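Only one protein chain is missing; all other protein chains are in place.
Labels run A and B following the written order; every chain starts at residue 1.
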Amino acid sequence: MSARTRPITTTEGTRPFAFSEAALAECRALMARYPEGRSKSALIPILHIAQAENDGWLSVNAMDAVAGVLGLQRIEVYEVASFYSMFNLHPVGTYVLDVCRTTPCMLRGSDDVIAHLERKLGVHCGGTTADGMFTLKGVECLGSCGTAPMLQCGAHYHEDLTIERADALIDELRARNSRTNYTDR
Amino acid sequence: MGRQLLFEHINTPGIRGLEGYRANGGYRSVEKALRTMSPEAVVEEVKASGLRGRGGAGFPTGMKWSFLAKPPGVPRYLVVNADESEPGTFKDRYLMERIPHILIEGMITSSFALGANTSYIYIRGEYFYVARILEQAIAEARAAGWLGRNILGSGFDHEIHVQVGAGAYICGEETALLESLEGKRGNPRIKPPFPAVKGLYGCPTVVNNVETIAAVVPIVNDGGAEYAKIGVGRSTGTKLISAGGNIKRPGVYEIELGLSCDEFINSDEYCGGVDGRAFKAVVPGGSSVPIVPYELFLRTAAGEPRLMSYESLADGGFVSGTMLGSGGFYAYNDAQCIVRSTWNHTRFYHHESCGQCSPCREGTGWMEKVLERLEHGEGRTEDIDLLWDIQRKIEGNTICPLGDAAAWPVASAIRHFREEFEYHVRFPQKVKDPKHFAKEPFVRNANFATA
Partner (left out) sequence: MPKVTIDGIPIEVPEGTTILQAARMIGERDKAHRHVVPPAMCYYTKLETSGGYCRTCIVKVTKGSDKDPRPMPKPVASCRTAVMDGMEVANTTDPELLEARKGVVEFLLINHPLDCPVCDQAGECHLQDLSYENGKAASRYEFERRTFEPVDIGDSIKLHMNRCILCYRCVKVADQLTDGRVHGVINRGDVSEISTYISQAVENDMSGNMIDVCPVGALTDRTFRFSSRVWFTNPVDAHRECGTCAGKAVLWLKGNEVLRVTGRKDQWGEVEDFICNTCRFDKKDLNAWKVEGPRKIDRHSVIGQGHYMLQRKQQLLNAPAPNVPEIAKRKELKDR
């Protein structure tokens, strides 16, 4: 299984973090959705925003900022951030490729796609390419089994993958070189 | 083709927007319910329809609704389960993406019946783009007066919010979902109390699947009795089946419950048969339900033709039957290895166990390791019995049904395909190649006995 580890406290982890004004406004709007005293409900959506504002991962400072916005104990944020697999507690590449590896995808050839991507990118699932461009992540069923094999990159699903299409996608992303986030519109 | 209640307009251009949806009869159920019916009357229609939960467990929806506690002065909530993470299941995404308004409409009508002024759609985080589609639809509905205060002058107020998750299968379990919606870890709650008494924020709550709530629309429009005419026995109405695996025509199909399994898997209207080889096994209702050999999917142990219904698929219990589950259907051809697939299933449950209770937390990982060893030709005959014993000790001894869901695929694989497990022990060299059965399909008894 993908290694989930404690957050890092090294230099990378202590890089400063501050929400942008736009993000703060979004956080406040989210918090207003819930009944009085229940703003903790906004924790997961706000963590998504923080992750998007912190190069695709949650540093200690980013999580602390979330705790500050919501008025929570920091451990409450940490408990939640480490539970959910879409939150990265370590730096990731410009693109995170979430490749589905669950049985229905496997039946339609996901093993081959994953093996190909591993070879092509020179990393195992969970790893990031040396140039910091791609993080390859093996994930569980993304609800796209009829169009398998598939991968998710940011908010986008790339379906009916073949080796050729995977290659084309990698080339295209590399050429574009701009970060994708789950929260992209 | 059977009757299409949810998908009737799925291919109608513009159906995703409010205008197109309304032009094709959308929001009639809200008008009918709020203008001409009492909340109790709506609940009665749902009861009369025989509708059963489409999220997997198949619990009668009308009954669930009538259990909702109604203490005075306490808000009630409807929470729609759009977590859709059961491997093989992708029907809710398809529906929400194409006809988001049918869900919104169903939620307003259902909330009116339940007396809920706020409802939430909890959608898995990976479906962020679908959440945007839903938010857009909600905004349209609000602008048109279908949401907000005093809807249609009825005095009924309603707001809908979309909440995204962040990657955790367990948040599909209804109490884990509520925890997650409260901003916590997705740890299932210990029941009782049930959500109908103490759910979201400690208030009475109904949790229903996307498809269940969408089905309320035709039920209210045409009457529960009309809906109940479709289907067989206690399996009434239509069901969305998301079909995948080694079939010719993967996709989401709306079927009338009671359709013959043979027709579903082989006719060109649905799955279109096998993708070039021979069928070997079927998982008809998402990865948690027992896997059955193709023959047992077509016919029950007694030789009766099997039907796509809750009862018929379960015929024979766990010995020879399976379950309709969530409708996440996938089929295996003879190139596939059951041991590899079971290993994959178990890796999934190991990865997704929340870790609260010891049998599931520790047992799923143990099974995965044993299966990995077997699949790579490093196992022993005793491993098969060990697996059987581990799954037996998980099943029934956990807080939530994820433990059972992890146990059943292992149990059914060993029950029906034990010889394949033994083959992996006997011929470690042959299984070193991950595609071992693609080159030389496993034939029961034959190549095993002679080799």
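Note that a contact is a pair of C-beta atoms (placed from the backbone, for glycine too) under 8 Å apart; a residue touches a chain by one contact, two chains touch by 3 or more.
None of the values given here were measured: they were computed from a predicted structure.
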Answer key for B:Lys198, B:Lys280 or B:His350 versus the chain not shown reads B:His350
Answer key for A:Phe19, A:Trp57, A:Tyr78 or A:Phe134 versus the chain not shown reads A:Tyr78
Using the document's definition of touch, tell me which of B:Ala168, B:Leu181 or B:Leu307 contacts the absent chain. B:Ala168
Which positions on chain A touch the chain that was left off? 1, 3-4, 6-7, 9, 60, 73-76, 78-79, 82-83
The missing chain sits against chain B at residues 168, 185, 190, 350-359, 361-366, 369, 386, 389, 392-394, 396-399
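In this text, only the chains that are shown with their structure count from here on.
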Taking the complex as given, what residues does chain A use to touch chain B? 1-2, 33, 35, 38, 40-45, 47-48, 70, 79-80, 83-87, 98, 101-104, 106-108, 111, 139-148, 152, 155-157, 182-185
For the chain B and chain A complex, residues of the former touching the latter: 75, 84-90, 92-93, 118, 124-129, 132, 161, 163-169, 180-186, 201, 242-246, 250-252, 283, 287, 328, 330, 332, 336, 340-341, 344-345, 347-348, 350-352, 354, 434
